[in-house]
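A single protein chain has been omitted from the complex, and every remaining protein chain is retained in its original position.
Residue numbering begins at 1 within each chain, and the chains themselves are lettered A, B, C and D in the order written.
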Amino acid sequence: MSETPDLECRAISKNFDDFKAVKDVSFSVPQGTFFSILGPSGCGKTTLLRMIAGFQKPSGGDLLIKGKSMLDVPPNKRPVSMVFQHLALFPMMNIGANVGFGLRQRGVNKTDVKQQVERVLERVGLGGVAERPVSSLSGGQKQRVAIARCMVLEPDVLLLDEPLGALDLKLREHMKIELKQLQSEFNTTFVYITHDQSEALVMSDQIAVMNHGVFEQLGTAKELYYEPATSFVAGFVGEANRFAATVESADSGAVQMVTAEGKALRGVEAGRGLSHGDKVDVFVRPEAIRLSRSAADLAQLGNTSEGKVENILFNGANSQLILRDLTTGAEMSMALPQTGEFRDLAQGDVIAFGWEPQQTRVYRAGGAHGL
Amino acid sequence: MSETPDLECRAISKNFDDFKAVKDVSFSVPQGTFFSILGPSGCGKTTLLRMIAGFQKPSGGDLLIKGKSMLDVPPNKRPVSMVFQHLALFPMMNIGANVGFGLRQRGVNKTDVKQQVERVLERVGLGGVAERPVSSLSGGQKQRVAIARCMVLEPDVLLLDEPLGALDLKLREHMKIELKQLQSEFNTTFVYITHDQSEALVMSDQIAVMNHGVFEQLGTAKELYYEPATSFVAGFVGEANRFAATVESADSGAVQMVTAEGKALRGVEAGRGLSHGDKVDVFVRPEAIRLSRSAADLAQLGNTSEGKVENILFNGANSQLILRDLTTGAEMSMALPQTGEFRDLAQGDVIAFGWEPQQTRVYRAGGAHGL
Amino acid sequence: DTLRLLTWGGYAPDDVIAMFEEQTGHTVEVTKSNNEEMIAKLRATNGGGFDLAQPSQDRIAGPQAEFGIYKPLDMSKIETGLFIPSMLEATKGNTTVEGEVYAVPHVWGTSGLVVNTAMAGDVKDYTDLCNDDVAGKVSYRLKRPTLIGFAFSMGLDPFAAYGDEAAYKEILDQVEAKLTECKANVKTYWDGGDELKNLMRSGEVVASMAWDTGGWQLNDDNADITFVAPAAGALGWIDTFALPARGRADDAAYDWINFVMQPEIAAMITASAGNFTASQGGDANVDDALKAKYQASFPQEAIDNIKWYPSVPAGLEAMEGAALDRINAAN
Amino acid sequence: MITGIPQSGAFKWTYRAYVTLFFLYLALPLATVCVFAFNDSVFPSLPWEGFTWAWFFGDEAPYVGVFNERPILRSVVTSGVVAFWVSLLAVFVGTCNAFLFVRHDFRGKGFLYILMLLPLIIPGIILGISILVFSSSVANTLEDATGLWFDGLRPGLILVVLGQFSFITTFATLVISARLQKFDTSLEEAALNLGATPFGAVRAVTLPFLYPAMGAAGVVAVLMSFENFNTTLMLVGSDAPLTITMFDRLKLGSTPVLNAVSLLLIVVSALLGLASLLLQKRED
């Protein structure tokens, strides 16, 4: 992609008095990308977004849109639009007036405003509602009006600050898919922030995982899920079982470790050279763990153990099994296969389990902030 | 269980003017059970619970606790306690005073109150916070204080009205497990209402699915999930793909059907005798569907088809595939296996899929209220 | 011009105003008030806000010396021939400060007792208001005339003590004691003329200290009620015309003075206010009934016995005020 | 509303009776005043002498009705003028204050806020006399220095307006701040984001949101101004507002023309009150 990116941040940072909310973050977003920023509450996502929108002045760094620096452009002159967390639809105006607000500010004449408003409302599937009050809409429809209000201005970049946060579970599932579809239809660059990993994974072309004001990793959903670069990402994106261990030996990525209780583990190194004696954090995803009634069946897996069933959290396809590892005493969570074989599993049963070294990611300990 | 149940409702009902919020509901809850009432918003759950607590007078029927009718007992004399949706912790008192409130009302002397409060707070993992104000607690901690406030009175039945509704996603996941643990620790009968199926499935010993003021089905989580009695339950509990079809032939449970587009389907009958020409609703769970690159692999399954990939919703272990069935044009949602085989699947690919007749539940059409 | 007139109730009846406005083209705005409030208002505005005021002649020199709220009259603009000469001279004498005349007389009258003779025939003097047989059915004002009247009735002479603060204080103390003792007899202290009339007419009060005109008006409704000149002597007052220091319509004010002092107009005012005016010949046109009542209340010896208020020296009012407050507070 | 708390029948019954009595207590004096506006007697009290409209339309002494009483009509106009200016000023300053206290952080804010509330705990009569005394001394000083007259600083309508404004503004500020506090600032940011200028955003979004509260504050200001007595009494000059005129009349003892005025006032205030209620309804 040789063309200028729609949005580029260069070592941008923001301090509130002594507190550094955003620390030298750099990234660029090519035209037409659905770019998500994912991170826990308080990590600086909103601050970053508000700097892009112009509501907050960066303490340092530069910010370019379509290659032009935006530092001295006031928010009402920037070619970006923002969808607010609670949408911020104007309650004193009807839907048409809301959507037409930006055009009116630009001095577009009345009939043109009306036409364009009607056109964009139709594109989001809400033709003919222009005269109705905002309050007559459902949560999902309001969402679409908020997007229409921005899209009618044909912004270079659309910013979205957790727009699904206020919706209830079922609607949120639905809107995830819809948002992605709207984005590809309009083919506009979206910068979307959220603390919900499933939103980010499902919708985004690119995801930046943010923590304590810095980007820990930037990549596609699959890269983050299967190859988390840091232990924070491994813990934050997707579910994971986590142990502390000490490296016995490390050889071109393959690591042999031992836990405090003396159990040997094998895994792959995620970062740079570990060596004997290093303290490490080990992550294994619940769905990577295989179960069996007989330990022999699992022998070919690199890591095996036995555990007692502590709890069976039945939840249809997403049922979970909580085991207590008999050797280490650690609590292990794993996906309960939907095959008939484990239907009669009961609390207190002892069962063998294991997982492959390739699915065991090892990070140098410290610096990691789990859930 | 021959002993008297902790709670028994006999044809209990409640009318608001002309509107019947609860219609002749009967059930009994044995001692120590975690009993959930699951249903969509407005189905009458809260009304039922408030009748048990004594805040609403039943229009008909009887209500017994430990075998004694409660109809004429005022709420402050009933041996039940309630955890309110927004917890209703008293903001004007510190934590200790909140938890000790009920004991003080009983005239227990100060030092005993103090001791018992401290003991129950320790049991919920909050020792030593008695002097702190309620506002200093996190959401999950408040939850536990609300439960402690009830448990210190050793009620026969603890009622909970969507106590997790106000919490955020991650915390809710966590509290589900914790609530269940607290219940088994105290060994008190819990009556828990919710509209979130995963809460009910994960925690409950018994679940009643409520709709329009009546119980549609009462059973364990697995019974509801694998053998839903009505199409409402099939649609409300767990995810499902749903089609309309017409019965060709029905023979001792096995049903042959055909969809409007002429596709033949095979399934099992959930209710009573269907016969040729009956309109039916057909439900298939996403995880019951198998995928394959070659249609031949799936030939042994009772129902097969081919579809074009519309969307891949990557979400780690819970990734979903949305296909458009090439013959019927219906949208099908299915679980995306985590095996390497389908990693390179892309939008627009055509793929074969199929599922077994045993996992195809067939209900007479009408009366069902889907999602 | 607009003439803003600060006056007493009844001194500017609507028909007179209408005639005046028609004849001169001025408009008149009336604010009804009493002596204290007139002075207070003028003091607050530093002599502004009104174009003509009508305080009593004894209340001009003191406030003028203290606050400078009036301006001297230009006697050349007043048709002095319209006035009863003796009254004009007396008033001018009482209201001269540093050689300038500040007021001319308008309406005069007396204060005494208004009695329902059927129910309280025994009340002949101020102190009789404290008799047991009228307990709870008596009213008077808590103002300086009450102090003066009671003093005379108790055989003291407050006017003689005006120049001597200590002597005056002595008198006040005695009066205060009497009035405090008498308080139990009082139903309520009245404040305005109509209030008293209501009290008397309804029978809630049977004897009161009041103006002569109030008694005569009540007499029209109820023949038992009338004005009685007290044995110790009625108190005589003269209300005047004075120009506020910063009035803006002096010409209209002079026009008004000259207009209302004409005998026919004066008679109309007498009819409205119930009191006689200082207009030469003004009583000629007065209704005979009123004259008859006047004569009934004032036999010659009663007229001779009228105690005319001399000008109040500055400073006395503070003492009186404190005494009145104490009486009011007593239980 | 609490539905679920069981109460004994007797208790419920007593409670209702108490509430009924209370409202009787509230309504009684006003009803009496209104009823006696139609008494065909020159005294506003018993006995009942028959029904008459004279106290509204009469033009023959002593039966002079409100509509023929020039001083009363004039004082109604005066009150109206005062109320208009007071509510205009109070709403304007109240709106500024609301923006200042809700939107800005500055040193001494807490102190200024308490100062702003102070008029609530200053008796009205003291506000009146302090303004009277102060403006008089300023006027005296100015007059001594310049030889001109400063009648605006002497008792009169200007001081009445200022005196009422001095404490009604606090109420206006409280009402408008409460509403502004509920305003979601992201609406303003959204307007900026859509291209509005900072002032344009306030005008297009924030002010419309505040209108109901400003309207309600205005109505409250008018009502308070109309009924104010304590402060006005000290500052009034020759143009007396209605309450002062009525007080002067009442002190002297009056004909039922006062009842008639009161009845009209009640009707008008009731209409105003309803209007403000409707405004507040729209607010929710």
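The rule is simple: a residue touches a chain if its C-beta (ideal position, glycine included) is under 8 Å from a C-beta of that chain, and two chains touch if they have at least 3 such contacts.
Rule of thumb we're sticking to: contacts and distances are computed from a predicted model.
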{"item": "Protein name (UniProt record) of the chain left out of view, among \"ABC transporter permease\", \"Na+/H+ antiporter subunit C\", \"NADH-quinone oxidoreductase subunit B\" or \"Phosphoribosylformylglycinamidine synthase subunit PurS\"", "value": "\"ABC transporter permease\""}
{"item": "Option touching the unshown chain, where C:T2, C:Q23, C:S202 or C:Q295 are the choices", "value": "C:S202"}
{"item": "Interface residues of subunit B (partner: the chain not displayed)", "value": "53-55, 74-77, 80-82, 84-86, 88, 90-93, 101-102, 105-106, 149-150, 153"}
{"item": "Those residues of subunit D which, in the complete complex, touch the missing chain", "value": "1-2, 4-5, 7, 15, 18-19, 22-23, 25-33, 36, 44-47, 92-93, 96-97, 99-100, 103-106, 110, 112-127, 129-135, 137-138, 162-163, 165-166, 169, 174, 177-178, 185, 198, 223, 226-227, 229-230, 233-234, 242-243, 246-247, 250, 258-259, 262, 265-266, 269-270, 272-273, 277"}
{"item": "Chain not shown, touching residues in subunit C", "value": "36-37, 39-40, 43-44, 63, 65-67, 183, 186-189, 202-204, 314, 317-318, 321-322, 325-326, 328-329, 331"}
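The rule we apply is simple: only the chains that are shown with their structure count from here on.
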{"item": "Chain centre separation (subunit A, subunit D; CA means) in Å", "value": "56"}
{"item": "Centre-of-Cα separation between subunit D and subunit C, whole angstrom", "value": "37"}
{"item": "Subunit B and subunit C, separation of their C-alpha mean positions in angstrom", "value": "91"}
{"item": "Touching two or more other chains - residues of subunit C", "value": "none"}
{"item": "For subunit B, residues contacting two or more additional chains", "value": "none"}
{"item": "Subunit B contact footprint on subunit A (complex, rising order)", "value": "169-170, 176-177, 180, 196, 198, 201-202, 221-222, 225, 237-239, 285-287, 311, 313-318, 322, 335, 338, 343, 371"}
{"item": "List of subunit A residues in touch with subunit D within their complex", "value": "53-55, 74-77, 80-82, 84-86, 88, 90-92, 101-102, 105-106, 149-150, 153"}
{"item": "Interfacial residue positions of subunit D with respect to subunit C in the complex", "value": "43, 45, 61, 71, 74, 132, 136, 139-140, 143, 149, 151, 154-156, 237-238, 240, 248, 251-254"}
